[in-house]
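Heads up, one of the protein chains got dropped from this complex, but the rest are sitting where they should.
And then chain A:
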Amino acid sequence: MSDDNNMHDDPLNGLKNANTPDPRADAKQRSLAAGMAAFEAAQKKTQTTPQGNPWGRRLTSIIASLKGIKIMDLRLPIGTAVIALIALPLGYQLYSSTSMTPAEVAVQRPAIVTPVKEQAKTEQRVEAPTVTAEPVAPATEPQLMQDETASSTLTRQAPPDVGSPPTVSGKMAAPAQSMAASADAMFESEMAMPAPMPSMVALPTEPSGDTFTSFDEQRLKAVADEPVSTFSIDVDTASYAYTRRMLEDGFVPEPDAVRIEELINYFPYDYPAADSAAVPFKPTMAVYPTPWNPKTQLLQIGIKGYVPTVAEDKASNLVFLIDTSGSMDEPDKLPLLKRAFSLLVDQLSANDTVAIVVYAGSAGVVLEPTVATDKAKILGALDNLAAGGSTAGAEGIALAYRLAEQGKIEGGTNRVILATDGDFNVGIDDPEALEDFIKAKRDSGTTLSVLGFGQGNLDDATMQALAQNGNGNASYISSFREAQKVLVEEMGGTLDMIAKDVKIQVEFNPAVVSEYRLIGYETRALNREDFNNDKVDAGDIGAGHTVTAIYEITPAGSGAELIDPLRYGQTNETPTAGDEIAFLRMRYKLPDSDVSQLIEVPVTPDVVYGDIADVSADMRYAAAVAAFGQKLKGSDYGGEMSWDEIEALARSGRGADDSGYRVEFINLIKTASLLKPDTDRNPCDTPASGEVCQ
């Protein structure tokens, strides 16, 4: 047993006896005075706000993300005057967050309230990936602000004078006047930061690092209760790339960062492809024994998207929308992005066009739509991109879409490719408005893909949301090799959508299967009724993409059931369709159609294999990846499969592995086994780690 179990020897218990000295009285007095000054300032502001009840203000969560660059959620009022007022502090923020900032100027904040106006309009959102922060306008134009504020939804406003600034400490460098003013404004915005706790919980964005959507593992379901399972396909691979990077850096990724379906779908599988673009894919199925549970079986469903022949080369109209904020100034961000895009440009031909728009650090069109064969010009423009800069570009996304629409190619691929390390201050501040905007553009034929770079700031949740709304893919580019995979080997899949809104529904035959569990796809679950509703959006599949879904099924009467049968039984003895195991339905829409097509295939005993050694290498490999993902996440159902067994299974399914991804994965299993040894258990099983742990 590990030391975790022993309360008495737990070294962390030593932390209880902290020896913290009492605060000094003068420091306390200073702080209290500063706090009171801030309080009074805020009060005066409230009093001048003419109407609105104070409870209205309570709904405002004003969480500024403290990382200087996270300004995506600024809720700009419409007035241009306010935009102008925001530009200066924003500039300061960007300035202070680049590596070029002189040390003294960087981040010392005056601890006082000085004449600053600020407005904070906020709102709580439950699923929105970002935080709402707002505010900041320096005191340069008090009169103007006054007017502006009177008519807007300001919640707070500092009075023009709150005494002379007592400083926090003596360390403050004295910046130029304007800088000081904007620094004050920034500080104000940070003061605005605290928000009601419940909304904190709801806000997934944490300024301190990468963010992921939380989700719970798919539960085991009884066929008698819920015979039908419905989900949307997911061809994203970002989760694998991120997981790999974390493991290679020596960290176990957060459980929420591991999405098993994305791990499985990262790898190409050799499923038979469909014959024509009209029916763009066909399913390949197998049922074989579960490697981690001798009593259950896995039902694996694989589909591969149709690959158009070279003669069908579709024209592409691409607009790169590139984040050039200060935080992109790291080797694995902008420089990697440049090399990645030059790879992509190499793949394009004379009927393709490329344009480049930048946002955040600098703003505007860097390259007007240019024929892809003019490589010198495109690569020159890419080379000239630099991270950092002093002006915020607010028009990024609208500009990118405008260019895409100008050069729109009917029947071709019209796509905006957003590349970022997590700053989504693309010009539309409300995440919901942004999603709506992207949806509307998608419906008019321009799609969106998102490429994530770097770590520490990565906003995976937003990336996924945007790409899903834009009918594109979200990929995480951790290295040049990954860029090669996404932008060269899978370029067809990335750019050439062959079917959209692909949904899968599996109905199990209660006579044959008693329980089932879908592995992964937690974030893609659909309601049963959504399947036939063409209005419900789902995942898209590109040329040559493979998608794999795996169910763990418990055969009826095997004795391995985890759910007890109902004492009073089922009333209806449904006529069963013989020995069919399940019935698979898939719905998809052709790229330019709004009406879905249906594919129906029964899962018959023909596809059942008695021994896992008999199934194809691809199938074994996918099962190994699923086992890996479950073990890494600490799944409740992963069983007792050891890392060695997973590795052996992956090796047996390695196949030809021309691209080398599978060998890389096998090495990753070794890394994971060191970081999270077999004996390492879920913290929730460990008594020492917590009293309550559901």
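Worth pointing out:
As a convention for this text, contacts are C-beta pairs under 8 Å (C-beta built on N, C-alpha and C of every residue); 3 or more make two chains touch, one makes a residue touch a chain; residues count from 1.
In the analysis below, contacts and distances are computed from a predicted model.
Between the names "NADH-quinone oxidoreductase subunit J", "Sugar ABC transporter permease", "ATP-binding cassette domain-containing protein" or "RNA polymerase sigma-70 factor, ECF subfamily", the one given in UniProt for the chain missing from this structure view is "RNA polymerase sigma-70 factor, ECF subfamily".
Contact residues of chain A toward the unshown chain are 3-4, 11-24, 27-28, 30-32, 34-43, 46-47, 54, 57-62, 66-67, 96-97, 101, 103, 106-109, 111-113, 120, 122, 126, 155-156, 168-169, 188, 190-198, 200-203, 206-209, 214, 251-252, 254-256, 680, 683-684, 686, 689-694.
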